[in-house]
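For this view, one protein chain was removed and the others were kept in their places.
For chain A:
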């Protein structure tokens, strides 16, 4: 057993020697900074969540008009809101006052254009915005009322429309999407091909949107293109 006083002394010595060696390292780092930033510009290139898996254009059954339209979305803002215990009413009040948004009830989505809130679990919602920048003030505005976590880069978002959109989704979604059970302003958290998804309907077109964990974008796309093939489908890139 070592004496605690000795241990403290030796660890503080170790700390100071570490500090001086890191000072030396930092001057060395500064000189090579120009070279490394050039290298990282080549290595680190921002890319969309769907890049690599998808190819814009017409695919699947070639005859007639495409039955399904898949719009790849990019550049949007997303954040999860989790209300603090018993603060649902306060959260509702702040969102209404500051952002003009009302909290949707279970299984619902409140969407206007590119802004909105989508229910995801009791006391939890997904906030949607036209860009991540728009959500910047949210954590401060909701301090003490809700936990806000940016998800803009952690989900891949695709918009699904066209006359066969519902028929295609029916192959993988175990939730009834028929108009008598689901419709514009409805939302569900479920799974497709064993991949967790959050889906909501925007309009009676019908137009749906599906958010999937970004790392599953490729796997999910594999299901989408097989499911859509028989109807003929159009893939279009879309910034928002």
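The criterion applied here is as follows: contacts are C-beta pairs under 8 Å (C-beta built on N, C-alpha and C of every residue); 3 or more make two chains touch, one makes a residue touch a chain; residues count from 1.
As a convention for this text, contacts and distances are computed from a predicted model.
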Protein name as given in UniProt for the chain not displayed, "Aspartyl/glutamyl-tRNA(Asn/Gln) amidotransferase subunit B", "Ring-1,2-phenylacetyl-CoA epoxidase subunit PaaB", "BlaI/MecI/CopY family transcriptional regulator" or "Sarcosine oxidase subunit delta": "Sarcosine oxidase subunit delta"
Selected residue (touches chain absent from view) among A:102, A:149, A:191 or A:215: A:191
Residue of A:120, A:151, A:164 or A:201 in touch with the missing chain, whole complex considered: A:120
Contacts of chain A with the absent chain, listed as residue ranges: 106-107, 120-122, 174-175, 188-191, 196
